[in-house]
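First the structure, in the form of structure tokens, and then the observations on it.
For this view, one protein chain was removed and the others were kept in their places.
Read from first to last, the chains carry the letters A and B; within each, the first residue is number 1.
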Amino acid sequence: MSVITLTINGELVSARSGQSLLEAIRDQGISLPTLCYLDGLSTRGGCRLCLVEISGQARLQPACTTTAGEGMVVVTHNDKINRYRKMILELTFAERNHTCAVCVSNEHCELQTLAAELGMDHVRYDYLNPQLGIDISHEKYGVDHNRCILCLRCVRVCDEVEGAHTWDVRHRGIASRVITDLNRPWGESESCTECGKCVEVCPTGALFDKGMSVGEMKKKTNFLRRILDGREKNQWNR
Amino acid sequence: MAVDMNADTKVNMKKTVTIEPITRIEGHAKITIELDDVGQVADARFHVTEFRGFEKFCIGRSFWEMPGITARVCGICPVSHLLASSKAGDAILGVRTPEPAVTLRRLMNYAQMVQSHALSFFLLSGPDLLLGMDADPVERNMAGLIKVHPEIARSGIRLRAFGQALIRALGERSVHPSWSVPGGVRGSLKAADKEHFLAQLPEMYSTLDIALDLMKDALDRYATEVDAYGSFPSLFVGLVGSDGGLEHYDGHLRIVDSDGRIVEDNLTPDAFLGRISEAEETWSYLKFPYYTPFGPERGMYRVGPLARLNVCDFAGTPRADRELRQFRHFGGPGKTVNSSFYYHYARLVEILHSLERIEEILADEILLDHHIRSRAGVNQNVGIGVSEAPRGTLFHHYQVDDNGMLEKVNLIIATGQNNLAMNKTIKQLATRFISGTKLEEGLLNRVEHGIRVFDPCLSCSTHEAGRMPLHLQLRAVDGTLLDEIKRG
Partner (left out) sequence: MWLIIGYGNLLRQDDGAGYRLAQTLATHLAPRPLSRDVRILAVHQLTPELALELAAEDVARVLFIDARRGQSKLLTLSKLDPAGAKGSCGHQLAPELLLYMAQTLYHRSPQGWLLTLAAQQMDMGDMFSAKAQAATTVALSLVDKILVKATKVAAK
């Protein structure tokens, strides 16, 4: 394993070669906000919360999809980046109807937590107020598109880990929706194995166990690492 | 303060008096009194703000979310909505809700009864009852009461805090507890809390003793007026237990007439709703419901504390039964108590009863049982949840698709059901206290109080609206403002 050196926030640090910049940064104990990234899933670079400044590059780059390189000079936090991150969160809130006060994930939501951490206390954009529904046709789970942030963790975990590929995205941009089985109601999906992985990895209250009431949905994503370590490294420790 | 209402009036010109809104009542309310051309009261109306936009907000959501949402809408009786909503959910699941969960829900409902009635009696109506209806409005208010009777205000606050703390101990938060859910409840009561509340009960009982004495004094003082405060025959509706006892959580609905005759008994919520009509058609908000077989006039009914005491055979707890016997004297042998003024008294009897029930439940071993939630999917497409809220019978009526998605939502709240009776009360007061062509301050006070006996809750509207000053307008039918009184 070869080691590289790079500069993060003015400090010279080392990293494994091939490591993502995000991992290299987090290895230094620096906290970097992420939403679409989840340890164990392929990286997507979709939410853009992990944007960092890399010397020599005109635009901010997502750390999760960038490979750490020898001699890179990286800044993880500054006014511009912080402002940018806040703006992304604001847009996320403005695009759908979150209504935290009555959400199943209230107080256990990654989006809500990030907003608090980044000090996002208001939304400067007009709320789009889209008319979105819920699909609770599945026996065990439900999806509320009002709270979906299109991180696509569900799509990835279902495809990459469960191997069912039930989830997909339809339409583009602001009109995007996650769908099950060619846009059939989830309850009629033939591919879904009802394993519940998508629900556990979903960062918001968009996917939930049916029957949950306000603030009751607590998710655990650590199962993922366990499964993968078992599979890849044959470590079946419980 | 007086307003001359007869200056230059033309024959047949109707004049309208508008009082807006009623002070010390939540939400935005408005009263209009219409006079005919000879200065006689033609009609009186109490306008209630609707749950606007609420139905739209809920349709397309799942019924699982409703307890949390409805409890959020109202800051005054969140517990009542929570319970009615989760009971509607129970009905949709169609499974048995575990007995310990039912007991815990009852406990919360009694706590709610205590805190809500305490506010109404000690702090909202207290000023009128204890300082006198003709007292200067500058003094006849909560601040005045606090000054003159600080010990009463303090006890009222303690009683309220007791109820609130019990609700919080059960639901973690008193205001939007999504604690009760379809199929049961989310948590039990801690053993330490049990002791804590039991220890406070003696103080609460003695507060009630004092309050009952004050109430009886007030009844003596207002003996000649009681008849003007909405004293008329009407039907009464409320839940009673399977044994006919006073009930606030379950049981069946009973309709009683003013002669004390049971008109209908053993009604399920479904059957009951099938027997009432609304004078104005809206799916989401029942405006003027009446008992259909008797028509809109005779079919008028009252709900709430007065109605509950009128429909039940007995209270079922010793102290409350003793009071109930005295209460019944005001109606006469075999009859119901008909003056709405007795709502105040009925509230105290209910607080007493609730305290006794709380004591019973806190001592019940069943609270240790941890089977408190049944799980199931949608087994019924329609669910009606009923509970007795402090202000009267509350219905949550949901229709869901096979997945549990809401297709129709209908909340029938107590204030809506008392609407006809409130109008009649105002009319009765106006008729009695409007003398000639003058509008006296005393009338205003009494009209306000006439509404307050029902303790209407309009807080499903914004809280901001609730603090506008009292505004009385005198308008000619063509809209010209003849005079107005503002009271801050």
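Before moving on, here are some points about what is shown:
Basically, a residue touches a chain if its C-beta (ideal position, glycine included) is under 8 Å from a C-beta of that chain, and two chains touch if they have at least 3 such contacts.
Please read all numbers here as calculations on a predicted model, not as lab measurements.
Across the complete structure, the visible chains that the omitted chain touches are A, B. Of the candidate positions B:Gly89, B:Gly156 or B:Gly450, contact with the hidden chain is made by B:Gly156. For the options A:Arg59, A:Arg124, A:Lys220 or A:Lys233, the residue in contact with the chain missing from this view is A:Arg124. Interface note: of B:Arg105, B:Arg140, B:Arg373 or B:His397, the residue touching the hidden chain in the full complex is B:Arg140. As for the chain not pictured, it touches chain B at residues 23-27, 52-54, 56-57, 69, 72-73, 75-76, 78, 119, 123-124, 127, 137-144, 146-147, 150, 153-154, 156-157, 160-161, 164, 175-176, 457, 459, 462-464, 466-467, 469-470, 487-488.
Interface residues of chain A with the unshown chain, by the touch rule above, are 97-102, 116, 119, 121-124, 126-127, 129.
Everything that follows uses one rule, which is that only the chains that are shown with their structure count from here on.
In whole angstrom, the spacing between the mean C-alpha positions of chain A and chain B is 47. Chain B meets chain A in the complex at residues 60-62, 64-65, 67-69, 72, 176, 178, 181-183, 186, 375, 377, 403-405.
Across the complex, chain B is touched by residues 101-102, 104, 133-134, 136-137, 139, 142, 187, 210-216 of chain A.
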